[in-house]
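Left out: one protein chain. Kept in place: all the others.
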Amino acid sequence: MTKIALQALRKEYAGQLAISDLNLEIGDGEFFTLLGPSGCGKTTLLRMIAGFNSIEGGTISFDGEVINDRPASERNIGMVFQNYALFPQMTAAKNVGFGLQTRRIARSEAERRVEQALASVHMAHLHDRLPGQMSGGQQQRVALARALVIKPALLLMDEPLSNLDAKLRVEMRDTIRQAQRDAGITTVYVTHDQEEAMAVSDRIAVMNLGVVQQVGTPAEIYRRPANRFVAEFIGKTNLLECDLIRHEGKLRIELGKGQVIDVTDIVDASGSGRVQVSVRPEAVKAASTGLAAEVVDETFLGSHSQVRARLQTGDIVEFLEFSRRPALWTRGDTVFLDVDTDLLTFFDHASGVSIMRGDAV
Amino acid sequence: MSYLTVTNATKRFGPTFMALDGVSVSIERGEFFTLLGPSGCGKTTLLRAIAGFNDLTSGAIVLDGADLRTLPPHQRDIGMVFQDYAVFPHLSVFDNVGFGLKPRKVPAAELKIRVTEALDTVRLGAMAERLPAAMSGGQQQRIGLARAMVIKPRLLLMDEPLSNLDAKLRIELREEIRDIQKQVDIATIYVTHDQEEALAISDRICVMNAGKIEQVGTPQEIYGNPQTRFVAEFVGSINVFRPGSALDAMLAKLGHAPGGAATWTARPEHLALVEPDGQDSGAATLPGTVTKFTYLGREAHVQVDTPAGLLVVQIANPGMAATRHTGDAVAVVVPPSAPMAFGPDGARVKR
Partner (left out) sequence: MIVMPRFNFWTVIMILTWVMLFVLLFVPVGSVLVSSLYDQGGNFTLANYTKFLAESRFHQAFANTLVVGFGGLFGALLLGSIMAFCVSRFVIRGGKFVSLLAILALVSPPFIGAYSWIVLFGAGGVVRGFLRDLGISMPPIYGVGGILIVFSLKFYPYVYLMVSGALSNVNRSLEEAAEGLGLTPWQRTMRISFPMVFPALTAGGLLALIHAIADFGTPRLLGRGYNVLATEAFTLYAAEVGSNMSMATTISVVLIIVSMIFVLLQRYMSRRNVYHGNMINKPIRIQLKGWRNVLAHFAVYFIGLCGALPVIISVIYSFRKTSGPVFQDGFALQSYERILFGLGDVVRNSLSFSVAAVALIVVVGTVVGVLVARRTSLNTALLDGAFMVPYVMPGIVIGIAFIAAFNTGPIVLTGTAAIIILSIFIRRLPYTVRTTATSLRQLSPSMEEAAISLGYSPFQAFLRITVPLIMPGIIAGGMLSFVTAINELSSSLVLYVGSTMTMPVRIYLLILDGDFGVAAALSTILLLLSGSAVYIAFRFMGRNEQALL
């Protein structure tokens, strides 16, 4: 049960600034994810919270108490690593019980807690197995149990799923989410996989180049990205350039000859001028009327297909088609596109910063 | 007569294990043909038999009218792309790609032109003189691809070429592979266990399981009209209805014959969610409570506990209003076209 506050945090490597003036607050029992491309500073930040990296400036506090100088072994954290980091010479049960040994817990109590922790990750049946005899998924389940069994103030996970294959990843993220909810432990989770982040998190901090770009719920980040980087990093999107036109007191954009879309929810001050608009692939649907476009290709993906089509402006947009049709479109087919304006985000052309106002819908 | 025909291919390992059990396929000129299945289904065994790296126990492989099984691998004139790239670490990128042209006695000048062209096709033109050791997986696999196609083989074989790459690169490279294959127009056999990759890249797919063929067809046929329960489960995902009165009532409402011995299933994206008392004309509804909500941006998965079992409903383009919480009361809409039935033997039951 811990609230985490990071204030004016700074990290340097050999004179190079890796993180500067970073501020974050993580709520009690929250599942909080640091998401970003490799090298964005997310792992560095996690390791600063864990105590494995030094802090060059600012403070980290747990429940209001600054813990900058507390060694890692005394921060009461549970940590889950990308490469599992199970102790190869110990069985699953020994691994899980290892952290209880320093905590002066009666043997019978420790054994009970180990069994309980293994059961919570569906690993009770393998408690005498050595890590070498387990699959990657099983190892990571044991590692999760090992981190949870000590009832840490804070659970830290560093890309725990990235060594697992796609199917297992989906399965494991459910396990992680469930175990975290049941234990109610504040969790900081690091990943570069945006889908994973959206699936497990209460809130996400998107990071790039050592700077937090946006903090919000998965839906907020997806539907109202704060800047161009976030829009492109989270999910797929089409970024189109166009002019904001002021017409009879309203703002609109033109995506083709005479094909205009009225725009609302933009900060007034932006006036007219060049903007970029992010159009999510699922915001575009083929319809009987709308923007005319020429199909470039269609890739069938099962539950939907992915279509690329050229607008009259020459821009290529990618959209998802969920309808069941007898045959796919082929190059040169004409389609009419209907655009869901709720999913459009406008960015200032120069800065790339969102000029939207109001909440996501 | 098809370009490549495999007839009754059988491969036995040890006294009992049948890696291939009477497999017959035929592949046309220029076709992109994918062998899809879980590990151990025999897809790689078949591919390696065509390449000549291991022989069949029995069966025939005929390429363009000529028997392949009598030829040693180095005389089959087949290009191969490997899962682990198999790029020669001691040769430069250029020499790797030109490697197969040497035994074909291609004159030096032509060799240079062809290698350069191949490197440009895979967008590695600028790296010709580098050694591959320090290059990324995606770049190494591009070398592998260029090396296989520069010899203009009669057949191109690819053995899970993308499975060592990360998700983003996989999608990028699979589109590239498809484009290049169409451009060079060489019949290609592609092995993968990734159903989305198979759907995205293939002209036709052959789904295999336990050494046998489950179904051969275009991606749309495989996904939209699976002939066996295995195919339906392996390609895409399905909900399985729990047998009982709720299922029977639902089927009656939809005009299907009652369950009986068959297993009834439906794909998550064919179901929809409405408010608890909502109705949909012509469709059946199952009341339930939400047990899990997973937001994924362009779609959301809602798991609902209904009298006919736990059902996952996929919602496309979920707005803020579509957010559900555990415990919410909802109803699952099942349209008449959604249910698919499979008999006890796993074969599709159609009425």
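Lettered A and B in written order, each chain numbered from 1.
As a convention for this text, contacts are C-beta pairs under 8 Å (C-beta built on N, C-alpha and C of every residue); 3 or more make two chains touch, one makes a residue touch a chain.
From a predicted model like this one, the values you see are computed outputs, not experimental measurements.
Counted over the whole complex, the shown chains touched by the missing one are A, B.
Of A:G58, A:G78, A:G137 or A:G216, it is A:G78 that touches the chain left out of the display. Contact with the undisplayed chain is limited, among B:L35, B:M135 or B:I151, to B:I151. Contacts to the hidden chain, counted on subunit A, fall at residues 50-53, 71-79, 81-83, 85-89, 98-99, 102-103, 143, 146-147, 150, 156.
Of the residues in subunit B, those that touch the hidden partner chain are 51, 53, 73-80, 82-86, 88-90, 99-100, 103-104, 131, 133, 144, 147-148, 151, 164.
Assume only the chains that are shown with their structure count from here on.
Residues 166, 174, 193-195, 198-199, 218-219, 222-223, 234-236, 280-283, 299-304, 320, 322, 324, 327-328, 340, 342-343, 359-361 of subunit A touch subunit B in their complex. The part of subunit B that touches subunit A in the complex is made up of residues 167, 175, 194-196, 199-200, 219-220, 223-224, 235-236, 267-269, 292, 294-299, 314, 316-321, 323.
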